[in-house]
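As you look at this complex, bear in mind that one protein chain is not there, while each of the others sits in place.
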Amino acid sequence: MKHVLRVSGILLLPVLLQAANGNPPGPFFDYLRLNVFLAVIVMAALLIYFFQRIKKNPESIFVRRIPGIDAIEEAVGRATEMGRPVLYVPGIEDITEIQTIASMLILGKVAETVARYKTTILVPCRIPFVMTVAEEMVRQAFYNVGMPEDHRPENISFISDEQFAYTAGVNGIMLREKPAANIMLGRFFAESLILSETGFQSGAIQVAGTAEVTQLPFFIAACDYTLIGEELFAASAYLSRDAKLLSNLKATDYYKVLIVGIIVVGSILATFGYDWLPRMLTIH
Amino acid sequence: MNLLDKFLILDRRWVFLLMALAIIIPLLLNITLPFTPDKAVEAIYNELETLEPGTRVLVSCDYDPGSKPELQPFAVALFYYLFTHELSPVITCLWPGAPPLVESALLEVTAMLALDGRAAPLNHIDYVNLGYKQGAQFVMLSMGSDMRGTFPLDYTGTPIDEIPVMDGIENLNSFDLFVEISAGSAGTKEWVQTVQGRYDLRLAAACTAVMAPDCIPYLQANQLFGLAGGMKGSADFEKLVYDGTDYIGQATIGMNAQSFGHLVIIIFIILGNIAFFATREKR
Partner (left out) sequence: MKKEIPLLITFLLGTWMILEFFFHNIPHVDQITEILTNGGMVIAAFTYILGVMNILQVNANRIKHHQDRPYKWTLLVGFVLMILLGFTWGIDVDSPFQWMYNTFYVPLQATMFSLLAFYIASAAFRAFRARSVEATLLLVAAVLVMLGRVPIGEEWIWSRLPDISNWIMDYPNMAGKRAILIGAALGAISTGLRVIIGMERSYLGGE
């Protein structure tokens, strides 16, 4: 509770000062967005609360198994046995997209496994910005496991920023280089099925994950394992086994419970004609 | 191995062949089946009907040739409607492949207007194509605060201050209506999440069929006032716009190919299931 109060205090201070000065609402703090503001405060407070709690008692956290993430190490091992590379596709979105950021964080962990197994990782990128970040992540991963000399910068490449030119390029890599494992994590659109079907035909073990709900059925149909929605965001914390990062998952779970509660109460109220809760939650 | 077993491991090239035939034959036969426009598409048309002549409409074309069959017909029908109702489109693109498609849509509409005996729309007076800008959400935010700073030149390199149709346009709030045509990201989702609420925009979207389910929540929450999803959405819009003319839009023609394509998929699913259950005991 004290964390909620602390965060609320810091963030609400400007608003209270504005009220104390007698300033009219609007020109300084946008009162129409107070609902979003409060939601951010609650989220930040929950994150900090669980971070502190788990720091004191790291054993107290339980995270269910996520088979898709466990399969990544198995896939890298298989690639090593077969003497073939691992293909990592970080989605087709820019680095401003949170799914790409999540994918980059996972790439770091995957590249560490790849470096330990002394195999090759190929990372074709659609956006040059993503390519530079990916190169840094892979370089750092090889460095972290003490094998910087094994890193091959040319394996992290920019293909094209055109969606289907990029898709054709990645398909070409799948068919020519015959990677033993295709890991496709990030934001995908229409190319998801083209990539995963080509990967299926090439016989690779495939692990995919996205928060794009419309692309999930395609990945589920054509891949061995699929990370669904939030599992993609949980993956880097899960792979790191770091209690502090895992505390985030706890915070989001509690937040989800809160949202479900609001949905249930809102639905009941709306059914009986009281629409003040939905109106309060409208984003302006 | 009997016929059903063989069917279950059918070479996928047979599926491809039948699919190709299901698409090509209806296109060649040139038959058109009637259909009813969707309410979400009608909402776009009805909103356009309320605009006064001279109103400037922001049209963001965020697609590329890959989605041309689905979205270009919508763009053509939209420009046709705008020009025939003396409304002025201000066109922007967040996809590098889009500006040439916009130019080709404008050429097509100019030819249609010539057939109608109408004058060709004049660049910079009746419309402007501001071209492509790199930066996705950054561009959206920047347009929200300063449209002229974001696009200092148009697609042909003319300074924005020398373009009459841009007179008085300062930011996104300078437009009464905003229609977004999108094939992915940056597209509908980003426009809604980044600027629709922030600037309280009247926003409608035309998007690819695979994106449409993603956009329905925005429609239900009134963050979009209308939505045309996929080729069906474009065909619906064409039907409304070309009503009373001799034109049959490309999406309307494409709907037949789509009909038979869906039918082939359904037949394969049903036959696959029959074969699966008939051979289950053996397996």
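Going in written order, the chains are labelled A and B, and every chain counts its residues from 1.
Just so we're on the same page, a contact is a pair of C-beta atoms (placed from the backbone, for glycine too) under 8 Å apart; a residue touches a chain by one contact, two chains touch by 3 or more.
Every value quoted in this text rests on a predicted model; they were computed, and no experiment measured them.
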{"item": "Contact residue for the chain not shown (choose from A:Y88, A:F158 or A:Y225)", "value": "A:F158"}
{"item": "Hidden partner chain, touching residue among B:M19, B:A43, B:A120 or B:A278", "value": "B:M19"}
{"item": "Chain A residues that touch the omitted chain in the full complex", "value": "14, 26-30, 33, 36-37, 40, 43-44, 47, 51, 94, 96, 98-99, 101-102, 104-105, 108-109, 127-129, 131-133, 136-137, 140, 143-144, 154, 157-159, 161-162, 164-165, 167-168, 172, 176, 190, 193-194, 197, 211, 213, 216, 218, 220-222, 228-234, 236-237, 240, 242, 244-245, 248-249, 251-252, 255-256, 259"}
{"item": "Contact set of chain B toward the excluded chain (per top definition)", "value": "10, 12, 15-16, 18-20, 23, 33-36, 38, 64-69, 97, 99-100, 103-104, 107, 133-135, 138-139, 141-142, 145-146, 149, 156, 198, 209, 213-214, 216-217, 220, 230, 232, 255-256, 258-266, 268-269, 272-273, 276-277"}
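Everything below uses one rule, namely that only the chains that are shown with their structure count from here on.
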{"item": "Inter-centroid spacing, chain B versus chain A (mean Cα positions, whole Å)", "value": "29"}
{"item": "Residues of chain A defined as touching chain B within the complex", "value": "92-94, 96-97, 161-164, 187, 189-190, 212-215, 283-284"}
{"item": "Complex contact set, residues of chain B against chain A", "value": "64, 66-67, 96-97, 136-138, 183-185, 197, 200, 208, 210-211, 213-214"}
